[in-house]
Structure formats: C-alpha cells, structure tokens
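My questions will all concern the structure given below.
Each chain you see keeps its place in the complex, though not every chain is here.
Chain IDs A and B follow the sequence of writing; residue 1 opens each chain.
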Amino acid sequence: MPEAERISWFPIASRDDLAPETRALFEQLDAKLGFVPNVFVAFAWKGPRFDKWRAHFEDLMQPTPGLGKAEREMISVAVSMRNGCLYCLVAHGFAVRALLKDPVKGDRVTFDYHRAGLGAKHIAMLDYAVKVTEGPASCSEADIEALRAHGFVDSDIWDIAEVAAMFNFTNRLASATGMMPNPEYHAMAR
Amino acid sequence: MPEAERISWFPIASRDDLAPETRALFEQLDAKLGFVPNVFVAFAWKGPRFDKWRAHFEDLMQPTPGLGKAEREMISVAVSMRNGCLYCLVAHGFAVRALLKDPVKGDRVTFDYHRAGLGAKHIAMLDYAVKVTEGPASCSEADIEALRAHGFVDSDIWDIAEVAAMFNFTNRLASATGMMPNPEYHAMAR
C-alpha cells in the first residue's frame, strides 16, 4: 500500500492543527502500534466531537469481570459482518485474533461465529448482538432473561446491547465517510 | 398512563444515587419540560457512561448554519422510522413538530418524508440518511458529491451521516432495553 493512500472522503486534519491532547494521543499510538488507527485520523478534523465520541467508545469497551475485552470485540465483528463494514472487520478482526490469542479462531469468529467452536454462552451473546443489529424492534424482555440464564448479569447484558448499538454507529460512520483500514492490521496477530 | 409505568427492562437509578451534575440536569429538565426524558432516566444507572454518551449526542445535535436543529431532528425520525423505534419516533416526532412549527408537516416527515412537501435539498438529505441506515456499505463518494451539489458543505454532510449513525445507535439501545417514551410527548406541539 502506498503511504499516501486516501483514507477518508472528507478532509484530514493536519497533525499541527490538532488539540494538544489529541496530538499526544496520536504520538502514543504511533509509539505503541507504529501507526494511528485511521478512524482517529479521519475523525479528528471534527475536533471536540471526536474526543467526545472516543470518550464514550472507550468507556464502553472497558472489560468487566463478566464481559471481557475479547467478548466486546467479538460483538464488534459479528455486528460489522452484518453491516459489511470493511474498516471495522479489518481493525477489529485483528483485535479478536489478538485477544483470543488464536488467529484461526479469531478469523472464524469474524467470518461466521456460528462455525468458530464457541460455547453456547458466547453464541447466545452474539445472536443477541445480531438481533439488536437486524431487528431491534423485535427485541423483548425475554431476550434479556435468556442471557441471564446463560449467567450474564444485567449490567453486562446492557453492555452487549450497547456495544452492538455502538458498532451500528461506527460501521455506518466509517462506511459513509470512506474510512480505509490501516494496511498494517492485515498481517498482525497472524 | 399510570405514573408508575415501567420505562426500561433494566434497573432504574434512584435520583438520590445520581451524580450531583446528573441530578442537577434532571431538575432543570423537570423545570423546563415538566418531566425528564425517559432515555435519560433509563440510561443514568450506567453512571459516567451516560454522561459521555450525552456529551457526544448533544455536541452532534448542535445546529450549524447549514444544518439546523430541525434538519438534525428530521434525520432522527427518518432513521427511526426505518428501525421502527417507538421511543425515538415519539420523542423526536415531537421535536420535529415543534421545530417545524407545523404539527401536520412534522407528523408527515415522521411517517413518510417523501410525502411531506419537503424541498429537493431536504429530500436528498433524508434519502442519504436512509441509505446510511439501510445499506451503509453501498455508500460512495458520489453520494457526498450529490449533497455538495445541493449546497451542503462537507462538515454538514459528515454530520448528516453521523446523525444518521447516531440514531442507529439510539434506536437499537432504546429498543433493546425496553425504553418507553414519556406519555407527555404525544400531546405536545399539536
């Protein structure tokens, strides 16, 4: 991939124009990952809006004892597959491979979580995330009770729904604005 | 509607347990509207997460010269109709009636914006919001160019996409958690 690849159909903020904290964040990411995820590069031109979305997003993706980082990322790819979001499938596909420490299983969860050897609890979680994605009005209290029966606590059931809802936001924003995933992701955690 | 109506399938935070700023917000809303919108009542149990989502949401709904409050609310009901979200159709249906200062036109935009007497620019805006909702992967740079040709600037085109994406978040969160719209909305701005 050439370095100058276009990663958004909208203007990209110059790093010099970023708020100091955003610039600091980008420098940290460069140091840690070797690149800044393009969703940040593409969204940063919106200034404080970007920071507010990121604050919400990062709070939501924090693990809890009942719903870890890997679970939250599995939800992200199950939803992104339904919405066909290139950006999120590539970026979060990497995250699932890395968090599961199993590149084959990670790809399988991304392509078809029903054929990835997951247990019944994880399948139920992802089926619910897909229901929230595809037929939100058809959700009912019975869905919540079914997840409780699988051992999820209420706070985590809410988070399954909210993570699913969040990727219905990010999938749409990324797809509508032409965000391209960083090419580095494809080879990571293989 | 009885006062004790259940407005969420999840626990509701007691007002006494809310953070001081959230309690202050609820008191302001009670004073201004006569009630607190149930999305706030239902979401508040998530603590700081609620504040972070609200910060993003309110920033996004701020009007700009090229995309006013009414336009942003029209997008919200067009998206909510596609997702069949009772909560948002009722709450934001009121907002559209109020902002358009025309209860008939507001309801028409909510039910079917193609039959509401809107101009070509508004129709194009809402058709794009529906495309972002129903087929995000099919969006292309040509959609953005078409909106530019209608006179929208890039920053507002991004916002049309982001508002559409946001209601794809809120529609799903509201529908999955059983949020019920405050009964007061139905009679307001009639």
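We adopt the following convention: a residue touches a chain if its C-beta (ideal position, glycine included) is under 8 Å from a C-beta of that chain, and two chains touch if they have at least 3 such contacts.
Everything numeric here is computed off the predicted structure, so don't read it as measured data.
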item	value
2 chains shown - copies of the sequence in the complete complex	6
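Everything that follows uses one rule, which is that only the chains that are shown with their structure count from here on.
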item	value
Centroid distance [mean C-alpha coordinates] between subunit B and subunit A, Å	23
Touching residues (chain side subunit B, partner subunit A) in the complex	9-11, 46, 48-49, 52-53, 55-56, 59-60, 83-86, 132-133, 136-137, 139-141, 143-144, 154-155, 157-158, 161-162, 164-166, 168-173, 175-178
